[in-house]
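Apart from one protein chain that is not included, each protein chain of the complex appears where it belongs.
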Amino acid sequence: MCLGVPGRIVAVEGLLAQVDFWGVRREVRLDVVDEPVAEGDWVLNHVGFAIRRIPPEEVEATLALYDQILAAAEDDAMRQDVRGELAAARRKPGDG
Amino acid sequence: MAEPVALQFRDPARARALLEALARLTAHRSEGDPLAVMHVCGSHEQAIARFGLRAALPPTLRVIMGPGCPVCVTDAPEVDEAVALADAGLRVATYGDMLRVPGSARSLDDARASGARVEVVYGVAQAVAAAAAAPGEPYVFFASGFETTAVATAAVLLRDPPPNFFVLSAHKYIPPVMEIVAEMPETRVEGFLAAGHAAAITGWGVFEPFVARHGIPVVVGGFEPLDILAGFAALAELARAGEARVVNAFPRMVTREGNRRAQEQLWAVFEPAGGQWRGIARVPNGNLRLRAAFAARDARRRFADVLAGAAPPGCAPRADECRCGDILAGIAAPSDCALFGGPCTPAAPVGACMVSSEGACRIWHEYGGAPRIEVREAAP
Partner (left out) sequence: MSAPDDKIALRHGAGGPAMRHLVETLFARGARPEPGVIGLDALDDGAAIRLGDRWLVFTTDSHVVSPPFFPGGDIGRLAVCGTVNDLAMMGATEPLGLSLALVLEEGFARKDLERVRDSIEAACAESGARILTGDTKVMGRGELDGVVLNTAGLGFATRLVRDDGLRPGDAILCTGTIGDHGLAVMAHRHGLEGGAALRSDVAPLNGLVAAALAAGGDAIAAMKDPTRGGVARALVEMARKSGVGVLLEEAALPVRPAVRAVAELLGIDPLLVANEGKALLAVRPAQEPAVLAALRAHPLGREAARIGRCVAEPVGRVVLDTGFGRRLVVEPDGELLPRIC
């Protein structure tokens, strides 16, 4: 369950927000989100309600977490090609 | 414009690395004795199926779909109640997933085909608006879904909806059913992947008592391909090390305490109640029922006379052969059911698992869930 989709807040009017999902606008209710949100914040939307504010620094932290999981799973050295691919992926535009 | 937040978790290179890590972490097991982990979220199965992950997972890992499809576990009598209200001429709104789920014999879609006024809504707020637009008659919202969705229902009830708006609650609460599954003698689950969005509400702390009691690790995971693979890798690591604890692999959405404001609203409106989950068992505290303070909004109370007077719903043919319960408990796979793909298809479902877009049977049917899809380029 829980088809939750992240979107960016474009405007806030009381308990309603206009949220942008990759160019599509949708009105989202702010009744249950547990911290104040403002224009520019990312929120997770489920059935028309924002349920959580997504701190942007957490995105980078999550990627770091996955890399950590990868490193911990290593019994042997990572193959050169996989290392190279990861390095290439990290350099993509938009990465923090 | 910066790349949208979510899409950073679909990087194929990292996915391949995680898959290789998974193979290494389960290398000490065999195809005949794989590491068995269970997820309890239909959206996890949807994501696994949509991205074709089963085809890529190592054979030493077995991923079981548990009772995480809220639509599938909504018991037949609950659907019968909604159908009875629709047949009695009341306007009934439902989420799309629920429309075709058969009750004991008929679904809301069958009722609609016979002339009942059944509408599909995307969100509960839409149902409230529809009720407000037609104040002269009752409007019943058939509320299905787990705690994440129940939060939305609670929010609208706390905001004084129009007097003609009623809720027929079929909401469910997941943590109690994990207990049931863990205690089933046939279950050999060695780790649980918990649903990230539900945990965003409840917090990952709710799993600590479960882990302490059963000694089975729980990892809270998100829904992007990398989230899921990392979740499995974390579980494999914990299982291999024999560590039973809760790991939060979805820190961008989930904290230990969760969303207190949402929790307060949820428990202000709903209380846990025992109930039958379709096919599985009685799950103590697994259902969410409207509190007495909201009796005036409770369709079960307001229309008790209609429900009591409804004709017996009958019984669907071959329903006794349906193995949804075993499938939901993770004991059987869809292909183990004699009805799968033959008499039971999305167009003519016998069990709920074939109806919901999150039902294991439906997903297997749609995506060819059996993992090994062999492609041969040229004719022999």
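The chains carry the letters A and B, assigned in the order they are written, with residues numbered from 1 in each.
Everything below uses one rule, namely that a residue touches a chain if its C-beta (ideal position, glycine included) is under 8 Å from a C-beta of that chain, and two chains touch if they have at least 3 such contacts.
Everything quoted here is computed from the prediction, not taken from an experiment.
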Contact list for the unshown chain, restricted to visible chains: A, B
Among B:133, B:292 or B:347, the residue in touch with the chain that has been omitted: B:347
Contact with the hidden chain (one of B:34, B:67, B:145 or B:175): B:145
Where the unshown chain meets subunit B, residue by residue: 10, 12, 15, 42-43, 46, 49-57, 69-71, 95-97, 99-100, 102, 105-107, 109-110, 113, 120, 122-123, 144-146, 149, 225, 316-317, 345-350, 357-358, 365-368, 373-380
Subunit A residues touching the omitted chain (full complex): 1-3, 5, 21-27, 45, 47
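The definition used in the following text is that only the chains that are shown with their structure count from here on.
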Centroid distance [mean C-alpha coordinates] between subunit B and subunit A, Å: 23
Subunit B-facing residues of subunit A, complex: 1-6, 22, 29, 31-34, 42, 44, 46-49, 51-52, 54-56, 58-59, 61-63, 65-67, 69-70, 72-75, 78, 82, 85-86, 88-89, 92-95
Touching residues on subunit B, where the partner in the complex is subunit A: 2-6, 8-9, 11, 13-14, 16-18, 20-22, 24-25, 41-43, 68-70, 95, 122-126, 145-146, 148-149, 151-152, 155, 158-159, 195-198, 200-201, 222-223, 226-227, 230, 233-234, 236-237, 249-253, 259-262, 265, 358
